[in-house]
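Omission of a single protein chain aside, the complex is shown with its protein chains in their original locations.
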């Protein structure tokens, strides 16, 4: 049965797997002190047009979010996030485990809107009791967001301006970054992300690696002891070259974007099919996650043949929202099959 | 140049890599809810003769130590360890990051001796100020230890008895467990470890996996929410089946022990050669890590041809201790080459 | 200038100060192991009709909230609270510092309503991803709430039932508990609080002590190592008898209730005066905090003569909400003076 319920259903993209196989029996130093890792770092700095960036590789998204935030924040600071933010909902309290509060404002279209962020910060410092409250020391945004939506460059610039005004760091969770960069119509690029953000990560797990996320610190003053912090957070891979090899492959001959574009294209084919059949698009996502409104009976019959994510009932008519997700591995025949079922 | 400086220099054992390749394009649910993981869990429970055990898979050793200890300990408890214990020295304070103190006693032969452990606990409760002190809620031991040494069954039984007397958990770090089980003359087996310990892990990374450690909780009362705790500690692998596939391979047709035995045999060949050439063995290790005393000049010439770990000067004659480590990947020709250099 | 801006403007009630003076030069053991503390504990257990309760004394409210919650919660659990809860807003992230998430639902009348609490818990376990989320292990309520409002016995019973259903602890923050017990029309008593809650504290600081809060654990299984946890959280007073002496005075000859009743009576006088002059009562509080709606100009002139808390503008006409607070020390002449200004 074809599965569309998430983008980490399969192993690695064949070109990545091939590199892991080719290098498997080589002896290299551990913990990322190998040449593959060094090469991957250089390629990423170049792709970000940020030659002085510091690049580190971690294994998964939650550990990356918490390790970067713990590094950026002072011990008494928290992080401002949309209430739908992954760190607020689906990371089992990992950020709080390291002592930092996740401060939330209601999401707009899955995003932390500059208006809401500014209003919060203004209100914070206007509160007579603000010294009794958790100072937001950073903003957390995900791009694409948990709903597949994207920030515009103007929004990133505005969030940056707020961060500058209030002495905050801007951190972008790029678990699905490739799909954001590959979206039609986006004006956000890696160099622009590097320009506006203090730190971000380029997701590997969901784009076609076995695992792996590449953290980029763009500012001189950040991340100097990050290696030790990775270890401290239990996030240091002994055979670190596995991360280097995979990201080196991603950033060779444009593989990262090639994979991302293909997945987005499949998502768009699915979207058009749903639209043509008269389904309502629930959220306007230009990336690999698509959200549709579907009646209970239809969903029930659909689920007999494919796996999609049921996000539950949204109205009195028992309509559901479903999430349909594509990845590097989504085959044409799977998409055809799904479309035929609509 | 041949490297003997650690046991995580290469990728995965060919039989494991083969299984990863074979299953690469399959679609499975994430987070370890796949059939490979289920199968690996069953095989491990059987190997431990502990049918009611709870088995979980994590990525690396430090994250496993900290996540298990945080699960076993009450918020006000610490963990008793030899001062040479990995959690005390080389984990960048990961245990303390979750709020627990590592309480140390001097190591004996790299181990936490039952005598020292008992003396500490007796002294603790005899101290009039013990309620102002951190209660040791668990013992941490590693088997093999950081010096390659092993506990006997009698020692494990005695540590268990102390834990029972003082209401403590016994946790065994098995990052190199295979090499311990494969050592000549040991009377410790997986079922015996399961009998004496509340929790332990079967190391994968250092035995021949790309990565991965299998945690076993042997007591009904422990580990019920461990899945959430793994997530909370940033240690949950999205493509969890990678762990299941690897451990399923380890526990099929005796691969785990086959790999371990081979590495130990190579270590013993190296040891005999050093002994025959008149070198002093620094610590009597029956496992894959061997420690020798070597003069500075000799070491210097050795390091021009192979990589071994220099643990520094130990006496006035400038003798050094070196660590020589074997793994699944240590080839006969590499051992021959090293021996020829002595 | 008379101040009505909070209930901790003065030192101690004369009867309490007198006891501190009388015992000042006595020598007693430290850390609460003295006879005054023992006596105070007995009196509190009696007042709660809970002879097996464990009673401990801490210095302030925030430290009490965080120490009790850290004791009640498992390491992977969070606490459910109204979004207006003191732990969520005005404790600078103290709960998160110990690793626990504060999970919020919108307050109703300053309270955590049973309906919202039940809905949250139901939704939590219905969420397919609940094992990736923070399990609410306790509920936090304050009585009176931050808005002076009170739970009814029926509400406490209902919250208790939800806690039982979902395996949660119920913790009541009683920083202003006396004012709640002294309110007209309440059906909540100390024994009923002890019956419904796993733990709560009887506030001293805001009722007329120099400082001090009395924690009561009502269930056998909780609080066994709480002395050590108090120390661990930096909340153990060296001269612990100061807490014992003060609470012994509170629970001698009904002083705690006498003080509380007087303050509530003064608050009611003020309220009636505001109502008679046509001011709108913002929230219906039967306790020592009163909230009124007042025009900007009037407020401005008021503030020239007395201190009240300005909670900011609430409508387009620039009306403000003010908080007027009474305490053990609120004198008739001060109330008269305030009323004359209206």
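Odds and ends about this structure:
For clarity, chains are labelled A, B and C in written order, and residue numbers in each chain start from 1.
Rule of thumb we're sticking to: a contact is a pair of C-beta atoms (placed from the backbone, for glycine too) under 8 Å apart; a residue touches a chain by one contact, two chains touch by 3 or more.
No experiment lies behind these values; they were computed from the predicted model shown.
Of the chains displayed, those contacted by the omitted chain across the entire assembly are A, B, C. The omitted chain makes contact with just one of the residues B:40, B:121 or B:134: B:134.
One of C:47, C:133 or C:235 touches the chain omitted from the figure, and that residue is C:235. Residue B:92 is the one among B:40, B:92, B:207 or B:259 that touches the chain missing from this view. The missing chain lies against subunit C, touching residues 2-3, 6, 8-12, 14, 17, 20-21, 23-30, 59-67, 91-94, 97-98, 205-206, 210-211, 228-229, 231-239, 242, 329.
Contact between subunit B and the unshown chain involves residues 76, 78, 89-93, 96-102, 129, 131-134.
Taking the complete complex into account, residues 70-71, 73-76, 98-99, 131-135, 225, 227-229, 231-232, 236 of subunit A touch the chain not shown.
By our rule, only the chains that are shown with their structure count from here on.
Farthest from subunit C, judged by the mean position of CA atoms in each chain, is B. Spacing of subunit A relative to subunit C, judged by their CA centroids, is 42 angstrom.
Centre-to-centre separation of subunit A and subunit B, using mean CA positions: 33 Å. Residues of subunit A in contact with two or more other chains: 91-93, 97-98.
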